[in-house]
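Mind looking over this structure? Questions follow.
Yeah, one chain of the complex is gone here, protein chain that is, but the others are all in their spots.
So, subunit A:
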Amino acid sequence: MTYQQDERMTVRRNFEDAPVVLSVDHISKSFKLPTEQATGLKQAVINWTKGIKGFRRLDVLKDISFEVHQGEFFGIVGRNGGGKSTLLKLISQIYYPETGQISVTGKLVPFIELGVGFNPELTGRENVYLNGALLGFTHEQVDGMYDDIVEFAELQDFMDQKLKNYSSGMQVRLAFSVAIKAQGDILVLDEVLAVGDEAFQRKCDDFFTEIKKDPTKTVILVTHDMNSVKRYCSRALMIADGEVEAAGDPETVSQQYTLANLAVQRAEEKQRREARGGYANGLNERCPILRTSAVSSQVCSGEEPFVFDVEYQYDEPGDFYLAIALHDTRRGGITYDTGAKVFRVRQHGHHTIRFSLPLDAFNNGEFRLITSLRTPMANDPRGTDAVGVALDENSCSFAIRNDRNDEYALLSDRALVMTPVDDSLIETVHYEAANIEDSAAEHAVERAGGIASGRTDERTDGIA
(Lines give C-alpha, C1' and ligand atoms only; values in the text may rest on other atoms or scores of the structure.)
Protein backbone atom coordinates (compact mmCIF):
# COMPACT_ATOMS: atom_id res chain seq x y z
CA MET A 1 0.00 0.00 0.00
CA THR A 2 2.77 2.41 0.89
CA TYR A 3 4.57 1.31 -2.25
CA GLN A 4 1.58 2.31 -4.36
CA GLN A 5 1.41 5.66 -2.71
CA ASP A 6 5.08 6.28 -3.35
CA GLU A 7 4.63 5.44 -6.98
CA ARG A 8 1.78 7.84 -7.31
CA MET A 9 3.80 10.57 -5.67
CA THR A 10 6.67 10.13 -8.12
CA VAL A 11 4.28 10.22 -11.03
CA ARG A 12 2.94 13.49 -9.73
CA ARG A 13 6.35 14.94 -9.26
CA ASN A 14 7.15 14.09 -12.87
CA PHE A 15 4.24 16.16 -14.10
CA GLU A 16 5.72 19.19 -12.45
CA ASP A 17 8.82 18.73 -14.59
CA ALA A 18 6.83 18.16 -17.78
CA PRO A 19 6.22 21.17 -20.02
CA VAL A 20 3.07 23.20 -19.46
CA VAL A 21 0.62 22.46 -22.27
CA LEU A 22 -2.25 24.56 -21.05
CA SER A 23 -1.85 27.70 -19.08
CA VAL A 24 -4.82 29.69 -17.86
CA ASP A 25 -3.70 33.03 -16.56
CA HIS A 26 -6.06 35.25 -14.56
CA ILE A 27 -9.03 34.92 -16.85
CA SER A 28 -12.43 36.46 -16.24
CA LYS A 29 -15.62 36.17 -18.18
CA SER A 30 -19.03 37.71 -17.83
CA PHE A 31 -22.20 37.50 -19.86
CA LYS A 32 -24.88 40.02 -20.59
CA LEU A 33 -28.25 38.59 -19.77
CA PRO A 34 -31.19 40.41 -21.28
CA THR A 35 -33.70 41.35 -18.61
CA GLU A 36 -36.53 41.99 -21.06
CA GLN A 37 -37.92 39.16 -23.11
CA ALA A 38 -38.86 41.32 -26.09
CA THR A 39 -35.79 42.40 -28.01
CA GLY A 40 -37.46 44.19 -30.91
CA LEU A 41 -37.19 47.79 -31.96
CA LYS A 42 -40.17 48.79 -29.81
CA GLN A 43 -38.57 47.51 -26.61
CA ALA A 44 -35.26 49.09 -27.57
CA VAL A 45 -36.91 52.49 -27.97
CA ILE A 46 -38.82 52.13 -24.69
CA ASN A 47 -35.66 51.12 -22.85
CA TRP A 48 -33.74 53.95 -24.40
CA THR A 49 -36.31 56.57 -23.42
CA LYS A 50 -36.56 55.21 -19.90
CA GLY A 51 -32.83 54.81 -19.60
CA ILE A 52 -33.07 51.08 -18.87
CA LYS A 53 -30.02 49.12 -19.85
CA GLY A 54 -32.06 46.07 -20.82
CA PHE A 55 -29.52 43.57 -19.57
CA ARG A 56 -27.60 42.68 -16.48
CA ARG A 57 -24.07 41.47 -16.23
CA LEU A 58 -23.37 38.04 -14.82
CA ASP A 59 -19.81 37.29 -13.76
CA VAL A 60 -19.35 33.65 -14.61
CA LEU A 61 -15.63 33.34 -14.02
CA LYS A 62 -13.54 35.57 -11.81
CA ASP A 63 -9.79 35.58 -12.06
CA ILE A 64 -9.08 31.91 -12.65
CA SER A 65 -5.51 30.68 -13.02
CA PHE A 66 -4.05 27.23 -13.32
CA GLU A 67 -1.60 25.23 -15.35
CA VAL A 68 -1.79 21.76 -16.79
CA HIS A 69 1.36 19.85 -17.56
CA GLN A 70 1.91 17.38 -20.33
CA GLY A 71 0.67 13.88 -19.56
CA GLU A 72 -1.62 14.92 -16.75
CA PHE A 73 -5.15 13.74 -16.24
CA PHE A 74 -6.71 16.92 -14.99
CA GLY A 75 -10.18 17.00 -13.46
CA ILE A 76 -12.46 20.00 -13.22
CA VAL A 77 -15.36 19.63 -10.81
CA GLY A 78 -17.98 21.96 -9.49
CA ARG A 79 -21.67 22.29 -8.94
CA ASN A 80 -24.10 23.12 -11.73
CA GLY A 81 -23.90 26.75 -12.73
CA GLY A 82 -20.50 27.15 -11.14
CA GLY A 83 -18.80 28.08 -14.38
CA LYS A 84 -17.28 24.73 -15.38
CA SER A 85 -18.68 24.66 -18.86
CA THR A 86 -17.78 28.27 -19.51
CA LEU A 87 -14.23 27.52 -18.44
CA LEU A 88 -14.18 24.56 -20.76
CA LYS A 89 -15.42 26.66 -23.65
CA LEU A 90 -12.76 29.23 -22.91
CA ILE A 91 -10.10 26.53 -22.93
CA SER A 92 -11.48 25.26 -26.21
CA GLN A 93 -11.40 28.80 -27.64
CA ILE A 94 -15.10 28.85 -28.35
CA TYR A 95 -15.47 31.82 -26.03
CA TYR A 96 -12.82 34.45 -25.53
CA PRO A 97 -11.88 35.71 -22.08
CA GLU A 98 -12.43 39.35 -21.21
CA THR A 99 -9.23 39.60 -19.26
CA GLY A 100 -6.34 37.23 -18.95
CA GLN A 101 -4.64 34.81 -21.27
CA ILE A 102 -5.07 31.19 -22.22
CA SER A 103 -2.25 29.50 -24.06
CA VAL A 104 -2.35 26.01 -25.46
CA THR A 105 0.59 24.02 -26.78
CA GLY A 106 -0.24 21.17 -29.12
CA LYS A 107 -3.45 20.03 -30.72
CA LEU A 108 -6.42 20.42 -28.42
CA VAL A 109 -9.46 18.31 -29.25
CA PRO A 110 -12.57 19.51 -27.43
CA PHE A 111 -15.68 17.45 -26.75
CA ILE A 112 -18.12 19.85 -25.19
CA GLU A 113 -20.81 17.66 -26.63
CA LEU A 114 -20.60 14.31 -28.34
CA GLY A 115 -21.22 13.96 -32.05
CA VAL A 116 -21.04 17.62 -33.00
CA GLY A 117 -22.00 17.97 -36.64
CA PHE A 118 -23.35 14.44 -36.86
CA ASN A 119 -25.90 14.34 -39.61
CA PRO A 120 -28.65 11.71 -39.55
CA GLU A 121 -28.77 11.54 -43.33
CA LEU A 122 -25.13 10.52 -43.63
CA THR A 123 -23.77 7.04 -43.04
CA GLY A 124 -21.75 6.21 -39.96
CA ARG A 125 -18.59 6.25 -42.04
CA GLU A 126 -19.32 9.65 -43.56
CA ASN A 127 -20.13 11.04 -40.16
CA VAL A 128 -16.83 9.86 -38.74
CA TYR A 129 -14.99 11.64 -41.55
CA LEU A 130 -17.09 14.79 -41.16
CA ASN A 131 -16.66 14.84 -37.41
CA GLY A 132 -12.93 14.29 -37.93
CA ALA A 133 -12.76 17.13 -40.43
CA LEU A 134 -14.49 19.50 -38.03
CA LEU A 135 -11.93 18.59 -35.41
CA GLY A 136 -9.20 19.36 -37.91
CA PHE A 137 -8.19 15.92 -39.10
CA THR A 138 -7.57 15.45 -42.79
CA HIS A 139 -9.06 12.55 -44.70
CA GLU A 140 -5.75 10.69 -44.51
CA GLN A 141 -5.49 11.23 -40.75
CA VAL A 142 -9.01 9.92 -40.22
CA ASP A 143 -8.11 6.92 -42.42
CA GLY A 144 -5.43 6.14 -39.86
CA MET A 145 -7.83 6.26 -36.91
CA TYR A 146 -10.87 4.82 -38.62
CA ASP A 147 -10.42 1.13 -37.81
CA ASP A 148 -9.70 1.91 -34.19
CA ILE A 149 -12.79 4.05 -33.92
CA VAL A 150 -15.08 1.46 -35.46
CA GLU A 151 -13.63 -1.32 -33.39
CA PHE A 152 -13.95 0.65 -30.18
CA ALA A 153 -17.56 1.56 -30.97
CA GLU A 154 -18.32 -2.09 -31.85
CA LEU A 155 -20.17 -0.97 -34.96
CA GLN A 156 -18.29 -2.86 -37.69
CA ASP A 157 -21.50 -4.05 -39.36
CA PHE A 158 -23.28 -0.71 -39.29
CA MET A 159 -20.82 1.77 -40.71
CA ASP A 160 -22.56 1.97 -44.09
CA GLN A 161 -25.98 2.49 -42.53
CA LYS A 162 -27.34 5.98 -42.25
CA LEU A 163 -27.03 7.45 -38.81
CA LYS A 164 -30.79 7.90 -38.54
CA ASN A 165 -31.12 4.13 -38.53
CA TYR A 166 -28.83 3.83 -35.50
CA SER A 167 -30.21 3.42 -32.03
CA SER A 168 -29.41 6.33 -29.76
CA GLY A 169 -26.96 4.16 -27.85
CA MET A 170 -25.12 3.32 -31.06
CA GLN A 171 -24.92 6.98 -31.99
CA VAL A 172 -23.45 7.91 -28.65
CA ARG A 173 -20.98 5.04 -28.84
CA LEU A 174 -19.79 6.16 -32.23
CA ALA A 175 -19.46 9.74 -31.08
CA PHE A 176 -17.59 8.73 -27.98
CA SER A 177 -15.24 6.52 -29.94
CA VAL A 178 -14.40 9.38 -32.27
CA ALA A 179 -13.81 11.52 -29.22
CA ILE A 180 -11.36 9.29 -27.49
CA LYS A 181 -9.65 7.78 -30.49
CA ALA A 182 -8.99 11.18 -32.03
CA GLN A 183 -5.25 11.61 -32.01
CA GLY A 184 -5.01 14.98 -30.30
CA ASP A 185 -2.41 16.00 -27.76
CA ILE A 186 -4.92 17.45 -25.31
CA LEU A 187 -8.30 15.85 -24.95
CA VAL A 188 -11.07 17.91 -23.35
CA LEU A 189 -14.05 15.85 -22.21
CA ASP A 190 -17.26 17.18 -20.67
CA GLU A 191 -19.51 14.80 -18.73
CA VAL A 192 -19.31 12.07 -21.29
CA LEU A 193 -18.47 9.10 -19.15
CA ALA A 194 -22.00 7.96 -18.54
CA VAL A 195 -22.70 6.42 -21.92
CA GLY A 196 -23.25 2.93 -23.19
CA ASP A 197 -23.88 -0.38 -21.53
CA GLU A 198 -21.73 -2.04 -18.91
CA ALA A 199 -19.31 -3.62 -21.33
CA PHE A 200 -18.77 -0.30 -23.06
CA GLN A 201 -18.30 1.48 -19.76
CA ARG A 202 -15.63 -0.98 -18.82
CA LYS A 203 -13.90 -0.34 -22.13
CA CYS A 204 -13.91 3.36 -21.41
CA ASP A 205 -12.55 2.63 -17.99
CA ASP A 206 -9.71 0.63 -19.52
CA PHE A 207 -9.09 3.38 -22.01
CA PHE A 208 -8.77 6.04 -19.36
CA THR A 209 -6.47 3.89 -17.31
CA GLU A 210 -4.41 3.35 -20.45
CA ILE A 211 -4.25 6.99 -21.49
CA LYS A 212 -3.29 7.95 -17.97
CA LYS A 213 -0.04 6.06 -18.49
CA ASP A 214 0.75 7.79 -21.79
CA PRO A 215 3.09 10.68 -20.96
CA THR A 216 2.35 12.56 -24.20
CA LYS A 217 -1.43 12.70 -23.89
CA THR A 218 -3.08 15.21 -21.63
CA VAL A 219 -6.70 14.84 -20.62
CA ILE A 220 -8.94 17.49 -19.12
CA LEU A 221 -12.09 15.99 -17.72
CA VAL A 222 -15.11 17.88 -16.46
CA THR A 223 -17.37 15.75 -14.33
CA HIS A 224 -19.70 15.41 -11.37
CA ASP A 225 -18.58 11.90 -10.61
CA MET A 226 -16.10 11.97 -7.76
CA ASN A 227 -15.22 8.34 -8.29
CA SER A 228 -13.86 9.00 -11.74
CA VAL A 229 -11.95 11.97 -10.40
CA LYS A 230 -10.36 9.84 -7.72
CA ARG A 231 -9.73 6.96 -10.06
CA TYR A 232 -8.21 8.73 -13.06
CA CYS A 233 -7.13 12.22 -12.23
CA SER A 234 -3.62 13.18 -11.26
CA ARG A 235 -4.81 16.60 -10.20
CA ALA A 236 -8.16 18.30 -9.88
CA LEU A 237 -9.64 21.75 -9.69
CA MET A 238 -12.90 22.70 -8.06
CA ILE A 239 -14.82 25.72 -9.24
CA ALA A 240 -17.58 27.37 -7.26
CA ASP A 241 -19.28 30.64 -8.10
CA GLY A 242 -16.70 31.39 -10.75
CA GLU A 243 -13.70 31.04 -8.51
CA VAL A 244 -11.17 28.35 -7.82
CA GLU A 245 -12.41 26.78 -4.62
CA ALA A 246 -9.81 24.07 -4.35
CA ALA A 247 -6.96 22.76 -6.43
CA GLY A 248 -4.52 19.97 -5.99
CA ASP A 249 -4.67 16.27 -5.36
CA PRO A 250 -7.93 14.62 -6.36
CA GLU A 251 -8.67 13.17 -2.91
CA THR A 252 -8.70 16.55 -1.23
CA VAL A 253 -10.62 18.22 -4.02
CA SER A 254 -13.28 15.54 -4.13
CA GLN A 255 -13.65 15.77 -0.37
CA GLN A 256 -14.19 19.50 -0.67
CA TYR A 257 -16.68 18.94 -3.42
CA THR A 258 -18.59 16.48 -1.27
CA LEU A 259 -18.54 18.94 1.61
CA ALA A 260 -19.84 21.72 -0.62
CA ASN A 261 -22.64 19.47 -1.80
CA LEU A 262 -23.47 18.54 1.80
CA ALA A 263 -23.65 22.21 2.70
CA VAL A 264 -26.12 22.74 -0.10
CA GLN A 265 -28.11 19.73 1.03
CA ARG A 266 -28.20 21.06 4.55
CA ALA A 267 -29.37 24.44 3.32
CA GLU A 268 -32.07 22.73 1.31
CA GLU A 269 -33.05 20.64 4.31
CA LYS A 270 -33.29 23.80 6.38
CA GLN A 271 -35.54 25.32 3.75
CA ARG A 272 -37.75 22.25 3.70
CA ARG A 273 -37.87 22.33 7.45
CA GLU A 274 -39.04 25.91 7.43
CA ALA A 275 -41.66 24.95 4.88
CA ARG A 276 -42.87 22.23 7.26
CA GLY A 277 -43.32 24.79 10.01
CA GLY A 278 -40.04 24.25 11.81
CA TYR A 279 -40.25 20.50 12.30
CA ALA A 280 -37.41 18.31 11.07
CA ASN A 281 -38.02 15.81 8.29
CA GLY A 282 -40.21 13.00 9.66
CA LEU A 283 -41.46 14.94 12.68
CA ASN A 284 -44.63 16.95 13.31
CA GLU A 285 -46.60 18.71 16.02
CA ARG A 286 -47.69 15.41 17.62
CA CYS A 287 -44.10 14.29 18.01
CA PRO A 288 -41.95 17.43 17.86
CA ILE A 289 -38.77 15.88 19.17
CA LEU A 290 -37.28 12.51 18.32
CA ARG A 291 -33.52 12.27 18.13
CA THR A 292 -30.98 9.48 18.13
CA SER A 293 -27.55 10.64 19.21
CA ALA A 294 -24.29 8.88 19.89
CA VAL A 295 -22.86 8.69 23.37
CA SER A 296 -19.89 6.55 22.36
CA SER A 297 -17.48 7.83 19.72
CA GLN A 298 -18.97 7.77 16.21
CA VAL A 299 -15.92 5.91 14.97
CA CYS A 300 -15.62 2.88 17.17
CA SER A 301 -13.60 -0.28 17.40
CA GLY A 302 -16.61 -2.54 17.87
CA GLU A 303 -15.03 -4.20 20.86
CA GLU A 304 -17.19 -2.22 23.24
CA PRO A 305 -20.96 -1.91 22.79
CA PHE A 306 -22.12 1.25 21.07
CA VAL A 307 -24.06 3.48 23.43
CA PHE A 308 -26.60 6.01 22.21
CA ASP A 309 -29.45 8.16 23.47
CA VAL A 310 -32.97 8.53 22.16
CA GLU A 311 -34.62 11.79 23.08
CA TYR A 312 -38.36 12.08 22.54
CA GLN A 313 -41.32 14.28 23.27
CA TYR A 314 -44.83 12.83 23.09
CA ASP A 315 -47.78 14.10 25.08
CA GLU A 316 -50.86 12.37 23.69
CA PRO A 317 -52.50 9.85 26.02
CA GLY A 318 -52.29 6.12 25.34
CA ASP A 319 -49.53 3.56 24.86
CA PHE A 320 -46.63 4.31 22.59
CA TYR A 321 -43.50 2.45 21.53
CA LEU A 322 -39.98 3.19 20.28
CA ALA A 323 -38.65 1.10 17.40
CA ILE A 324 -34.99 1.33 16.40
CA ALA A 325 -33.58 0.00 13.13
CA LEU A 326 -29.91 -0.46 12.33
CA HIS A 327 -29.16 0.33 8.66
CA ASP A 328 -25.98 -0.69 6.89
CA THR A 329 -25.28 2.36 4.75
CA ARG A 330 -22.52 0.82 2.67
CA ARG A 331 -23.85 -2.65 1.98
CA GLY A 332 -27.47 -1.65 2.11
CA GLY A 333 -30.33 -3.31 3.92
CA ILE A 334 -31.46 -3.33 7.49
CA THR A 335 -29.04 -5.20 9.72
CA TYR A 336 -31.21 -5.31 12.80
CA ASP A 337 -34.53 -4.01 14.03
CA THR A 338 -35.96 -3.98 17.53
CA GLY A 339 -39.47 -4.67 16.31
CA ALA A 340 -42.31 -2.19 16.27
CA LYS A 341 -44.12 -3.16 19.43
CA VAL A 342 -41.34 -4.20 21.79
CA PHE A 343 -40.10 -1.13 23.64
CA ARG A 344 -43.17 0.34 25.35
CA VAL A 345 -42.34 3.72 26.81
CA ARG A 346 -43.40 4.22 30.41
CA GLN A 347 -43.47 8.01 30.53
CA HIS A 348 -45.07 10.67 28.36
CA GLY A 349 -43.45 14.06 27.98
CA HIS A 350 -39.87 14.99 27.10
CA HIS A 351 -37.29 12.37 28.15
CA THR A 352 -34.05 10.74 27.08
CA ILE A 353 -33.46 6.99 27.13
CA ARG A 354 -30.05 5.35 26.85
CA PHE A 355 -29.50 2.19 24.78
CA SER A 356 -26.54 -0.07 24.17
CA LEU A 357 -25.77 -2.06 21.04
CA PRO A 358 -23.06 -4.77 20.93
CA LEU A 359 -20.99 -4.62 17.74
CA ASP A 360 -18.67 -7.55 18.21
CA ALA A 361 -20.35 -9.58 15.48
CA PHE A 362 -19.73 -7.03 12.73
CA ASN A 363 -16.90 -6.36 10.35
CA ASN A 364 -15.94 -2.80 9.42
CA GLY A 365 -18.77 -0.73 8.06
CA GLU A 366 -20.85 2.40 8.24
CA PHE A 367 -24.17 2.19 10.02
CA ARG A 368 -27.09 4.38 10.86
CA LEU A 369 -29.67 4.11 13.63
CA ILE A 370 -33.14 5.30 12.79
CA THR A 371 -35.71 5.53 15.56
CA SER A 372 -39.45 5.75 15.09
CA LEU A 373 -42.13 6.54 17.64
CA ARG A 374 -45.18 4.35 17.12
CA THR A 375 -48.71 3.99 18.46
CA PRO A 376 -50.83 0.85 18.25
CA MET A 377 -53.42 0.65 15.48
CA ALA A 378 -57.00 0.86 16.64
CA ASN A 379 -58.33 -2.00 14.52
CA ASP A 380 -55.23 -4.22 14.36
CA PRO A 381 -53.80 -5.25 17.75
CA ARG A 382 -50.46 -6.24 16.16
CA GLY A 383 -49.93 -3.24 13.87
CA THR A 384 -48.55 0.16 14.75
CA ASP A 385 -48.61 3.59 13.16
CA ALA A 386 -45.46 5.69 13.01
CA VAL A 387 -46.12 9.06 14.59
CA GLY A 388 -42.63 10.37 14.10
CA VAL A 389 -39.39 9.14 12.49
CA ALA A 390 -35.95 10.45 13.33
CA LEU A 391 -34.41 10.92 9.88
CA ASP A 392 -31.47 12.90 8.47
CA GLU A 393 -29.77 14.90 11.19
CA ASN A 394 -31.92 13.20 13.86
CA SER A 395 -30.58 9.78 12.95
CA CYS A 396 -27.32 8.55 14.38
CA SER A 397 -24.48 7.49 12.10
CA PHE A 398 -21.41 5.61 13.20
CA ALA A 399 -18.62 3.57 11.70
CA ILE A 400 -16.71 0.52 12.86
CA ARG A 401 -13.00 0.67 12.18
CA ASN A 402 -10.79 -2.09 13.50
CA ASP A 403 -7.77 -3.87 12.08
CA ARG A 404 -9.10 -7.19 13.29
CA ASN A 405 -12.06 -6.82 10.95
CA ASP A 406 -12.63 -7.62 7.30
CA GLU A 407 -14.27 -5.06 4.97
CA TYR A 408 -16.30 -7.15 2.64
CA ALA A 409 -18.96 -9.04 4.53
CA LEU A 410 -21.14 -7.70 7.30
CA LEU A 411 -20.61 -10.49 9.83
CA SER A 412 -17.14 -11.25 11.10
CA ASP A 413 -15.67 -14.69 11.69
CA ARG A 414 -16.33 -14.11 15.40
CA ALA A 415 -20.06 -14.21 14.78
CA LEU A 416 -20.23 -16.88 12.13
CA VAL A 417 -17.92 -19.42 10.57
CA MET A 418 -18.87 -21.59 7.67
CA THR A 419 -17.37 -25.06 7.70
CA PRO A 420 -17.30 -27.80 5.08
CA VAL A 421 -19.18 -30.86 6.21
CA ASP A 422 -16.70 -33.09 4.45
CA ASP A 423 -13.24 -31.56 4.49
CA SER A 424 -11.55 -34.18 2.33
CA LEU A 425 -11.52 -31.82 -0.69
CA ILE A 426 -11.21 -28.53 1.24
CA GLU A 427 -8.27 -27.17 3.08
CA THR A 428 -9.02 -24.13 5.19
CA VAL A 429 -6.20 -21.61 4.76
CA HIS A 430 -5.61 -18.73 7.13
CA TYR A 431 -3.94 -15.74 5.56
CA GLU A 432 -1.50 -13.48 7.28
CA ALA A 433 -3.28 -10.55 8.84
CA ALA A 434 -1.58 -8.03 6.51
CA ASN A 435 -2.72 -9.87 3.40
CA ILE A 436 -6.29 -9.93 4.52
CA GLU A 437 -6.22 -6.25 5.20
CA ASP A 438 -4.82 -5.43 1.75
CA SER A 439 -7.25 -7.49 -0.25
CA ALA A 440 -10.08 -6.30 1.92
CA ALA A 441 -9.23 -2.68 1.21
CA GLU A 442 -9.12 -3.44 -2.48
CA HIS A 443 -12.52 -5.06 -2.34
CA ALA A 444 -13.96 -2.08 -0.60
CA VAL A 445 -12.53 0.47 -3.02
CA GLU A 446 -13.60 -1.45 -6.09
CA ARG A 447 -17.05 -2.03 -4.75
CA ALA A 448 -17.55 1.59 -3.88
CA GLY A 449 -16.38 2.63 -7.35
CA GLY A 450 -18.53 0.07 -9.07
CA ILE A 451 -21.69 1.10 -7.30
CA ALA A 452 -21.23 4.79 -7.75
CA SER A 453 -20.45 4.68 -11.45
CA GLY A 454 -23.17 2.22 -12.22
CA ARG A 455 -20.59 -0.32 -13.14
CA THR A 456 -20.86 -3.82 -11.81
CA ASP A 457 -17.89 -6.09 -11.67
CA GLU A 458 -17.69 -9.82 -11.23
CA ARG A 459 -17.72 -9.71 -7.48
CA THR A 460 -20.88 -7.70 -7.17
CA ASP A 461 -22.38 -9.81 -9.92
CA GLY A 462 -21.74 -12.77 -7.72
CA ILE A 463 -23.49 -11.13 -4.83
CA ALA A 464 -26.48 -10.04 -6.83
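Quick note on the criterion: a residue touches a chain if its C-beta (ideal position, glycine included) is under 8 Å from a C-beta of that chain, and two chains touch if they have at least 3 such contacts; residues count from 1.
In the analysis below, contacts and distances are computed from a predicted model.
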item: Chain not present in the shown complex, as UniProt names it (candidates "Transport permease protein", "Biotin-dependent carboxyltransferase family protein", "2-oxoisovalerate oxidoreductase, beta subunit" or "2-oxoglutarate synthase"); value: "Transport permease protein"
item: Option from A:Ile52, A:Ile94 or A:Val342 whose C-beta touches the chain left out; value: A:Ile94
item: Sole contact to the chain not displayed, among A:Ala18, A:Ile46 or A:Ala133; value: A:Ala133
item: Absent-chain contact - pick from A:Thr105, A:Asn119 or A:Thr375; value: A:Asn119
item: Absent chain, residues of subunit A that touch it; value: 31, 89, 92-96, 110, 112-113, 116-117, 119, 121-122, 126, 129-130, 132-139
